[in-house]
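Provided herewith is a single structure, encoded as structure tokens, for subsequent inquiry.
A single protein chain has been omitted; all remaining protein chains appear in their positions.
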Amino acid sequence: MNWRTPRTGGLALLAAVIALLPLALVNNYWYEVAILIGINAIVCVGLNLLIGYAGQISLGHAGFFGLGAYGSAILSVRYGWPPAAALAATTAGVALLALVVGRPILKLKGHYLAMATLGMGIIISIVIVTEDRLTGGPDGMSVPAFTLPGLTLAGERVWYWITGAALLAAVWIALNLIDSPAGRALRALHGSEVGAQVSGIDATRAKVGVFVISAVFASFAGSMTAHYSGFITPGKVSFFHSIELVTMVVFGGMASTFGAVIGAAMLTLLPQLLTILKEYEMVVFGGVMIATMIFFPRGLLPSLMLALGRKRK
Amino acid sequence: MNAPQLEVTALSKAFGGIHAVDQLSFEIEAGKVHSIIGPNGAGKTTLLNLLTGVYAPSSGSVRLEGSDVTGLEPHELAARGMARTFQNLQIFFNMSALENVMVGRHLRERSGWFTAMLRFPRLTAGERESREEAAELMRFVGVGEYIDADADAMPYGALKRLEIARALGSKPKMLLLDEPAAGLNPTETHDIDTLITRLARSGVTVVLVEHNMRLVMGVSDHIVVLDYGRKLCEGSADHVRSDPRVIEAYLGSEGLAAC
Partner (left out) sequence: MLAQLLQFLLAGLTVGAIYALVALGFAIIHNASHVINFAQGEFVMIGGMATVSLANSGLPLPLAIPIAVLAAAAVGVVLEKFAVEPARGASVVTLIIITIGASILLRGLATLVWDKKLHALPPFSGDQPIELAGATILPQSLWVLGVTLGIVLLLGWFFGRTLTGKAMLATAHNPLAAQLCGVNVRFVLMLSFGLSAALGAIAGILIAPITLTSWDVGVMLGLKGFAAAILGGLGSGTGAVVGGILLGIAESLGAGYISSAYKDAMAFVIILAVLFFMPSGLFGSKSAERV
């Protein structure tokens, strides 16, 4: 095993951070923040496969996150399914939905694709807000704790380790995919779509494939959030959350799996830190977004790596 | 006489009202070097785009090894043995040189999404094989020194050959080269010449679109001359060279001097 490759070295570093972080988490509030970071990071790692590697934008992934959360919630609350079965069925359902809508949507390019994914996300969000008999509408709904036969998963500490393990798995899967024939096909599409096609890559199939994977990551994270927090509201399904997710990916660095994790961590922490600014929070947050993108257009991690590489030379 | 490998019948492509390729018919024989020449704007690149599925034809048909392939997508044609390079490079600059060539092997890769995501042992073995073969191809086209390089760090001449290596990754039956010598110096052009001859000898049909007449006349078994999207004439290098229409339309101005 070569520990110096980004793959193994990065995974080891991430595992070490997850293992040691609890030493710095002084109370339950910071555990909650850490779990939130982990959940956002899982979504971003998947979204980065789509945006960063395959070069296809989505402004609607909060929709998949929301479907995951509400799917799990509705199946377990309204229909009495065991949470594990609800989770499995929801994930499969979202994968199927992404497969069906992905085909026509991913034939679109550029701003048209942005519009279509945005529209898809908004439609999902409006349906969830409107169908209040199932979803509780704008007030949200409560969700039971995640149970397995003879085991109930509850409490911040337990969920911290679950989220940490899930994030490691998500990163591992993403790294594996990128460094494989399928992953190369995705990157090739980003580099030159026509060049990829004449090399035998079915562009639509590859795009839909990665769209489904990113939707599954988002949906799974949504289901986790529902069971962990015990209560969900439509806020996490909104257009704003979609934008927030894309911003995390771009912030950390497109086409960098660890960048996506860092972006998720930074942008989850930033609002927590900015609350002390009270009414100035939005202004500063918007300003930081603009400044970061102007000074680090490739995102934090790749810009940092580039600077380090230059220094070394 | 063998049946032709590729049979083009009355192929046309119009952009707006302009016929870039107009009622074009010709045949391509397996294992030979065929060139398509003509003045600028004669429709050569459009023809290549039609043959590889990048454009859909307005009318006419293309048959590959006896079956109708008109209007198929580029990846479907690639699966039937068609590979190509581009006049304007279509390199994946976001990847390493070696990975570019590995993409060329896409159709022959055996591991799918799940194998990849869970990194089954099968994948690792396939990846090693893929890497070795891609490196071999890079050496074959003469860019072995860039095996560890990123594509965006390579000079233009090497990128042109990298694209050929990528095209060869699929083990194509037919390779279409769009101006492989454009922008190259005489030494590099000579290397391309040698490369084409080697490819043809290994059994790959080569279809060459090229402006460099010395290269075309030297390597071609058969030449199709286009003018305004139509076929002006076709035949061997000697035949084409002596055709008065060709001399007038094309060789008359600049080409003769080059011959």
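Going by the order they are written in, the chains are A and B; count residues from 1 in each one.
By definition in this document, a residue touches a chain if its C-beta (ideal position, glycine included) is under 8 Å from a C-beta of that chain, and two chains touch if they have at least 3 such contacts.
Worth saying up front: this structure is predicted, and the values here are computed from it rather than measured.
Participant: Sort through A:9, A:155, A:235 or A:286 and give me the one touching the missing partner chain.
Facilitator: Only one listed residue reaches the unshown chain, and that is A:286.
Participant: Taking the full complex into account, what residues of subunit A touch the chain not shown?
Facilitator: These residues of subunit A touch the chain that is not shown: 51, 57, 104-105, 107-112, 114-116, 118-120, 122-123, 126-127, 130, 194, 239, 243, 246-247, 250-251, 254, 279-290, 293-294, 297.
Here, only the chains that are shown with their structure count from here on.
Participant: What residues of subunit B sit close enough to touch subunit A in their complex?
Facilitator: So the residues of subunit B touching subunit A come out as 52-54, 73-75, 77-79, 82-84, 86, 90-95, 99-100, 102-107, 109, 111-113, 115-119, 123, 126-127, 130, 166-167, 169-170.
Participant: What does subunit A use to touch subunit B in their complex?
Facilitator: Result: residues 173, 176-177, 179-185, 187-188, 190-192, 194-203, 209, 213, 255 of subunit A touch subunit B.
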